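Here's the structure, in structure tokens; my notes come after.
As you look at this complex, bear in mind that one protein chain is not there, while each of the others sits in place.
After this line comes subunit A, so read on.
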Amino acid sequence: MAAHRCGLSLVCILIFSTPAPAPARDQFQEELVIRPLHSGDIYASFQFRTLWDTDFLQERQKKVSHYRLFPKSLGQVLSKFSVRELHISFTQGFWRTMQWGQPFIPSPPGAELWVWFHHTVSDVDGNWKELTNVLSGIFCASLNFIDMTNTVQPSASFKPLGLGNATDHRFLRYATLPREIVCTENLTPWKKLLPCGSKAGLAVLMKSEKLFHSSFHSQAVHIRPICQDEQCTSKAWELRQTLNVVFDHYTSGQGKKEWSLFKMFSRTLTEACPLASSSKVYVDITDNPELSPATHLLSRAVVLGDRRTYSVYDLTRAETFGQLRSFNLLLRWKGDNMLRPLLHAERYVAGFGLQTGEIHTVIYNNHPYRAFPVLLMDSVPWYLQLYVHTLTVTSKSRDNKPSYIHYQPAKDRHRPHLLEMLIQLPPHSMTEVTVQFERALLKWTEYTPDPNHGFYVGSSVVSALVPSMVAMSTNFTQDQPLFSSFVPVKEESSYFVRVYTEPLLVNLPTPDFSMPYNVICLTCTVVAVGYGSFYNLLTRTFQVDEPSPPLAKRLANFIRRIRGVPLLA
């Protein structure tokens, strides 16, 4: 009781001694976009954005110490390692472009991390190594396996998505871990970075049992500096947390093209996050699905070269939740038409045996009359030794010479291969890039505990400015929906897209790990038997030994000795 009273007085003192808080210069927005796909699956994309008007990298200012909406763990990481841009994603499953179209924010299977450091950093590699270790602790992932053997420095791909003019690629590092597993232990710290956690707002829907029972699940964190206003005179830091999930028509949808929030997430929305300045749900109604509850708010946006119409539900308004104080969406559709994606890529390994092979990357340009260039980036681990003289690029069965090639050969156990090419794709064609390789024999300790599973090769990245049929808007407005404002649009006639291919799984010649034991046993046995026999032959002398006579003879000899008669033989 004394403790309670003291506690209360302490609290009273606290309330009276803190002054009025400084005006808030950070804001938080959340949105959910639901897009029905023609195959019966449904695509849900969550985006949470925290905008903060501060500067982590300014030395003149006092160090930032008051964090409100921006998570402190990430803020401290950014200032300690002088990070200009950070993009990290964890994905389970592969995005099927031909069936689902283009995602809002693409990501390769496994874990991907690419970082632009500030130009004041003197030791980029040291900062990169420490940054991966710190991030592995924050996200409970094995990012500490990122080291020099799987980090590359792309020379033309992965330009910064944020503000800035200097693009010296010495400050860029890119790495993927295709083997990385994504599960609840990665989602838990990701949810804890949100201002409202998983207690209010859209994050209430994120229950791992439903999210991981899907065809595709990707969670990402993107941090970059962006324009604070339309005039773009000052910078603000943007933290975007995105979660893309595609629920399967058959395993989660029971085979019906009828979905609701409850069916997808086993939860309904009850309130918006109180710390959010805007909290919206967008539903793609371009193909005229049946939607209930109906809403009059509509929004038209040009996303990925396509003009789409969205129904908007504003969760900050109480009437969205109705009488039952809960918001559940019901969506039903029948249509089958889908916009064919203009750019699509595949990759596979050809060949047989455990010595050589061939990597084929196939890029499809489905535009009927326009040709456009694409930048293909391939990062192959050192144990697949590429023969660059066998590199061929063919389009429509004719040789297609790339206008830019950057190749950095691998150094065994030190650096992977990096191949970047700018290829012009003819209209309505298929371009094939092939390169032969030889598999290396690894050292005994370099094999994983399950080497017969195979070794992964990370996805290739195809970046392109695809010509758009519909004019894109280059204006930047504050109330633009988040899903259309991720990639900055510089010109109206094309949009930037990044397509990831499948990762490859190759078998390396694997030794039989029980062999050393077998060899030692066999060798020791042979040596013991052989040496032992020789030793005996050389060092022992042989004598004839009389066997002991049988009992009857012994008895007879005894009696004869008593009688004094000569003994038997």
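In the analysis below, a contact is a pair of C-beta atoms (placed from the backbone, for glycine too) under 8 Å apart; a residue touches a chain by one contact, two chains touch by 3 or more; residues count from 1.
Methods note: contacts and distances are computed from a predicted model.
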item: Chain left out of the displayed complex - its UniProt protein name, from "CP12 domain-containing protein", "AP complex subunit sigma", "GPI-anchor transamidase" or "glutathione transferase"; value: "GPI-anchor transamidase"
item: Residue among A:Pro71, A:Pro103, A:Pro160 or A:Pro195 that touches the chain left out of view; value: A:Pro160
item: Listed residues A:Tyr250, A:Phe513 or A:Phe558, member touching the removed chain; value: A:Phe513
item: Absent-chain contact - pick from A:Ala200, A:Leu269, A:Ala464 or A:Leu504; value: A:Ala464
item: Per the touch definition above, residue among A:Gly351, A:Pro426, A:Gly454 or A:Pro488 touching the missing chain; value: A:Pro488
item: Omitted-chain contact residue, chosen from A:Thr233, A:Gln323 or A:Gln543; value: A:Thr233
item: Where the missing chain touches subunit A, by residue; value: 2-3, 6, 9-10, 13-14, 17-19, 22, 53-54, 60-62, 64-66, 92, 129-130, 133-134, 136-138, 140-142, 144-145, 155-156, 159-165, 167, 179, 181-185, 188-189, 207-209, 211-213, 227, 231-235, 373, 375, 403-404, 422, 448-450, 463-465, 487-488, 490, 496, 513
